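Here's the structure, in C-alpha cells; my notes come after.
With one protein chain removed, the remaining protein chains of the complex are shown where they sit.
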Amino acid sequence: MSFNSIGEIFTVTTFGESHGEAVGAVIDGCPSNFLLDLEAIQYQLNRRRPGATAGSTTRKETDEFKIISGVFEGKTTGAPITIIIENKDAKSEDYSEIKKFYRPSHADFVYDKKYGHYDYRGGGRSSARTTASLVAAGAIAQQLLDTQNITIASYVSAVGEVRIPEGYELDLTQIDSNSVRCPDLKTANEMLALIENIRKEGDTIGGIIRCSATGVPVGLGEPLYEKLNANIAKAMFSINAVKGVAFGDGFDGARSLGSKQNDAFEKTDAGWHTTSNHSGGIQGGISNGMEIVFDVAFKPVSTIMQAQTTANRNGAQEILKPAGRHDACVVPRAVPIVDACTAIIILNHLLMRHATLSF
Amino acid sequence: MSFNSIGEIFTVTTFGESHGEAVGAVIDGCPSNFLLDLEAIQYQLNRRRPGATAGSTTRKETDEFKIISGVFEGKTTGAPITIIIENKDAKSEDYSEIKKFYRPSHADFVYDKKYGHYDYRGGGRSSARTTASLVAAGAIAQQLLDTQNITIASYVSAVGEVRIPEGYELDLTQIDSNSVRCPDLKTANEMLALIENIRKEGDTIGGIIRCSATGVPVGLGEPLYEKLNANIAKAMFSINAVKGVAFGDGFDGARSLGSKQNDAFEKTDAGWHTTSNHSGGIQGGISNGMEIVFDVAFKPVSTIMQAQTTANRNGAQEILKPAGRHDACVVPRAVPIVDACTAIIILNHLLMRHATLSF
Amino acid sequence: MSFNSIGEIFTVTTFGESHGEAVGAVIDGCPSNFLLDLEAIQYQLNRRRPGATAGSTTRKETDEFKIISGVFEGKTTGAPITIIIENKDAKSEDYSEIKKFYRPSHADFVYDKKYGHYDYRGGGRSSARTTASLVAAGAIAQQLLDTQNITIASYVSAVGEVRIPEGYELDLTQIDSNSVRCPDLKTANEMLALIENIRKEGDTIGGIIRCSATGVPVGLGEPLYEKLNANIAKAMFSINAVKGVAFGDGFDGARSLGSKQNDAFEKTDAGWHTTSNHSGGIQGGISNGMEIVFDVAFKPVSTIMQAQTTANRNGAQEILKPAGRHDACVVPRAVPIVDACTAIIILNHLLMRHATLSF
Partner (left out) sequence: MSFNSIGEIFTVTTFGESHGEAVGAVIDGCPSNFLLDLEAIQYQLNRRRPGATAGSTTRKETDEFKIISGVFEGKTTGAPITIIIENKDAKSEDYSEIKKFYRPSHADFVYDKKYGHYDYRGGGRSSARTTASLVAAGAIAQQLLDTQNITIASYVSAVGEVRIPEGYELDLTQIDSNSVRCPDLKTANEMLALIENIRKEGDTIGGIIRCSATGVPVGLGEPLYEKLNANIAKAMFSINAVKGVAFGDGFDGARSLGSKQNDAFEKTDAGWHTTSNHSGGIQGGISNGMEIVFDVAFKPVSTIMQAQTTANRNGAQEILKPAGRHDACVVPRAVPIVDACTAIIILNHLLMRHATLSF
C-alpha cells in the first residue's frame, strides 16, 4: 500500500523533494538481463527539464541521473534499480515570503494540516520536480515496451481555447518539432503566441494533453477494479495540476447516442479491429487492440506573477506578492510525464497479463 | 493485487455474474462493534434496481440481500462481512443470437480473447449487474461515514445535451424526487422527455453524474500515488460505461487562467476555507475541507434496439438484430453506484489517515 | 492489504465463522478456461472433516460445497470463484459457560479486546472451522499444480514424543492409509495409542507435520521480502495452533557446521541437483529444483476436558469446567490444511514468476 509507489509488478517508488538533495526512484520488478539504454533515459529527462519548452521556468537543472543499484555490466539483474537525480539549482531562493502563506491552490495548506511539519522550499514533496523520477522510470518502461512494439506518444492538443481542429490528420513524429509539443505546426504557433501573451500578463494557462498508445495487444487490464483505463486514469491524476481524464470520445460521448458511439467489429487479413474507435481502445476495462487514446486536462499552474489576496498561516488576510520561478504554461513540459506514466501502467499490465497459466 | 477488490483497508471484494447464481461482496477491514442498519443497505439496492428509474430495463430483480458472515447480534465483528444477492430473473433468456456475436462496444470480444472461455449470458462478469455488490458494500461505508458527518450526494447533471444550467442553486434533498435523479425539476422533466424519445427510437443516450461530498475533513489522500482524486477516479472508471472523470472545473479549467482558477484561503470563526472552489475540494491530491466535487461521464449504453452490422465470432460481417433488455439511459441508475464507490474510497482514505502516530 | 486474503496473484479471500451460516472463499486470479474437478475439491474437504482422523471432534459436518460464481460450463472464466460451505451442525450448543470466560490459550481474550464485540460461539472467526475454506481453495490450486507436475504431500511426523525415526525411507502414498496420517505404519500405531491415552485423560497433545513438495521448478520465490520460504512460513503461521516452522534441517542445522550443512551441486543427464538437501530445496529464498521440505509444529489444542482455573470476563478467578467438543490431537486433521496452504503459496509464486519478460 506504499503511498509513493506506482505499479504492482513493475513497481516504481519515488522519493525526493523540490529542494532536497535529490529526487529519484527505486524500480522493483524490472525484467532481468535487459540491456539498458542510458541515453534514452537522459533523452526523456531532457524533454521534461525546465527550459526545454515554451512557458517553462528558468530553474537550472541538468537532470543528470545515476543508477546506483540493480544494473551490472549494463544489464538489469532483477534486483531493484535505484535512480538518483541530484537537485543542483535548489539553494539560492528566499522563502521568507512563501513561508508566511498558504499559497492559493497550492498544496501548502493541506500538507501543513496533514503532516504538521513540511518542507515549504519550492513546495517540497508536492513540487512537480518529483515527476523527474517518474520520467526516468518511465523511460525504462518505454524501452521494455519497445521490445513488444508498443509505442506511446503524447502531445499538447489544447492550450486555453486554442486546440487542434477536429479531423486533422496528425504526424506524431512532429511532436518535438516545436517547443509547445503540438504536432500541428499551425496550431503550435497559435499556442506559442497565446502562452507568450499570458506570460507577459504574469498569468498562467491550462491545456490538454492527448496520449496515443499503439501496438497494445488485446487483453491488458484486469476487471473489475484493475481495469486498464482505471489505472491509467489513476496515474494521470497523480501528475501535478491534472483535473480531468477522458478516454475515447470522453465527455463528448456522454452527449451522444449509442447508435453513433458503438464501434462495430471487423475481421480482415490483418486481424480483428473495430471500424471506429469511440471507445479509445478499451472496452470493459480491457484493451481491444486498437489505438488507446485519452485526454488529460491540466489546470493553469497556481503560481502567478500577480498579487493575490489570501490568508497567511496565522489566518490573517494579506497580499501575496509574486515571487520565484514561474511556468506560464506547464502543459508542454508535462508531455514526457504523461508518456512516462502511461508506459509504466501499460508495462505493468503487460507483466500482470503474463501472470497466469494457459488452458 | 486482487483484481476484484477495491480499497486497501476497507477492502471490498466482489464476485458474481449477470446470470450466475448470485452476485455479492466480501468486505474486509470494516470497523467492529458497529450496529448495521440493514434497511439502509436495502434502500440503496432498491435505488439501483432495474425499474427504479427512467430509461431502465424490465429485468425483474428484488435485489434482496443476506449477510452470511461478519455480523453477530446485529453488529460487525471485525471478521469479513459477506453479502449475497441472488439473481432471480436470470434464466429465461435466449442467448443463441448473442452467443454468435461480438456485440459492438461490449466487452464480449475482449473477454473472449483474454480468458478463452467466458460467460456470455447477459455479459457475465462484465455486466453492470455486478455493481449491485458495490452498492451494498457502499451502503455500509456510507453508514460509517454518517458517524463522521460525511455526506455524499450524486445526481444526474446532464443527459445528452440537456444539462442543469450554470449557476443554479441546487437542493440535493430533491435528487430522488424524480425518476431521472436530477435535483432541478425543470431540467429533470426535459431529461425525461429526451430519454423517452430516445427509447422510442430504440437508441441510447449518455450523460453526466455530478458527485458532491461534504464534511470530508482536511487531510484525506496520500501523495504521491494514492491521492484522493486519483483513487476516486480509479473507482469511477471501474463503473460500466464511464469514459471521463473531472474534478472541480475539470476540462473547463484547462481553458482558463491561473488568476481565475486559484482558490484563495480565508480563515473565519468557522475555520479555514477557500473563497472559491475551482479545485473541487482537493489540492495536491489531499482534501482541503471544502466540498469535493467531480463529474463522471457515461457513454450511451451499447445495447441498442437497432440493427447493427458487425463481425460474428467467426469473423464474418453480419447483422446483429436487436434483442434482450435495454436501458435507454443508464445514468439515473448509476447514481447510487457513484455514491457507493465514492463512499468506499473516502472511508478507505479516512481509515488510512488514522494509520499513523501523531507528533 | 486485505487481512483475510492470502496470495498476491492467486488470491484467496476467506470468510465465515464457526457457528455462522457458512464459511467460504473467493478466489481471484485463477487462470481461466480450466476444467475444474469438483470431486477433487470434495475429497480434500473430506480429509479435513471432523471425524475423518484420529483424535478429532464429533461435530457433524458434511462439508459439502457449492460454487456460486466464476465457473461456467464446468470451466473457470477468469472471474472470481466463490465457494460456499454451509455450517450444518452449528446450532445445538450451550454457550453460557464459554461466554463467561476467556478460555486459556484461546483467542477469546484478544478478540474481545481488539474488536469490542465478538462471536463467542465456537470461537467465531478464530475457529479452525475457517480452514475448510482454505482446503477448498487449496484443492483448486493443487489441480493447477498437477498440470505442472508439482506434487505436495504432508504427513504427521511426530505426535508428542513419538516420531518417525531418522533415516526411514517413507512411502508417501501411504499417508492416508491410517487415521493419524503417518506414512510409517509402525509409528502410526504408536501415535494412535498415544492419542487414545491422551483422550482418555481429557488432555490434548501437539505434534509436527512434515511437508514435501516435489517437481517445483528452479526459480520460484522473489527476493528479498517475498521469498518462497518466507511466504510458506507466513501461510503456515496462519493455521490455528502453529507455533513453529523450519526448512530443511531447521533448528538441527543451527547446531551444525557449514562443512556438514552445505549442499554441493552436481549436473547429470537429468539436469542440476544437489548431492544433499540440508537446505530443504530453497536457497536465497528461491526454489533450487530439489524437494522442498519443511516442518510445522502444532501446539496441543487449548480446549481440554479438564477443569482449569482462569479469569472470567469480569476478571474474577473461577474454574472453567470442561464442555463442548474436543480434539485430543489436531495434527492429523491439519494435514490437508498444510497441503492446501502450500499449494496456494507455490501456485501464487509460480504465477508471479511468469510476470516478467525474458531477455
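In order of appearance the chains are A, B and C, and numbering begins at 1 in each one.
Convention: a contact is a pair of C-beta atoms (placed from the backbone, for glycine too) under 8 Å apart; a residue touches a chain by one contact, two chains touch by 3 or more.
Note that the coordinates shown come from a computational prediction; the quantities given were computed from them, not determined experimentally.
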Request  = Check each of A:Gln42, A:Thr77 or A:Gln306 against the chain that is not shown and name the one that touches it.
outcome  = A:Thr77
Query = What chain A residues would touch the chain not displayed?
reply = 1-5, 8-9, 11, 13-17, 20-24, 26, 28-29, 32-33, 68-70, 72-73, 75-82, 84, 111, 114-119, 121, 124-125
Query = Hey, which chain C residues sit against the chain that's not shown?
reply = 1, 3-6, 8-9, 14, 102, 104-107, 109-111, 113-114, 116, 125-126, 130, 158, 160-161, 198, 203-208, 218-219, 221-227, 229-231, 233-238, 240, 243-251, 253-259, 261-267, 272, 274, 278-280, 283-288, 295, 297-304, 306, 308-311, 315-317, 352, 358-359
Query = Which residue numbers on chain B touch the omitted chain?
reply = 1, 9, 29, 31-35, 144, 147-148, 350-352, 354-359
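As a convention for this text, only the chains that are shown with their structure count from here on.
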Ask   = Quick one: which chain's Cα centre is the longest way from chain A's?
value = C
Task = Note the rotational component of the Cα superposition from chain B to chain C, reported as an angle of 0 to 180 degrees in steps of 5.
result = 180
Ask   = Using CA atom averages as chain centres, what separation in Å is found between chain A and chain C?
value = 46
Query = In angstrom, rounded to a whole number, how far apart do the mean CA points of chain B and chain C lie?
reply = 39
Ask   = Centre to centre, by mean C-alpha position, how many angstrom separate chain A and chain B?
value = 26
Request  = Give the residues of chain A that touch two or more other chains, as numbers and ranges in rising order.
outcome  = 1, 9, 352, 358-359
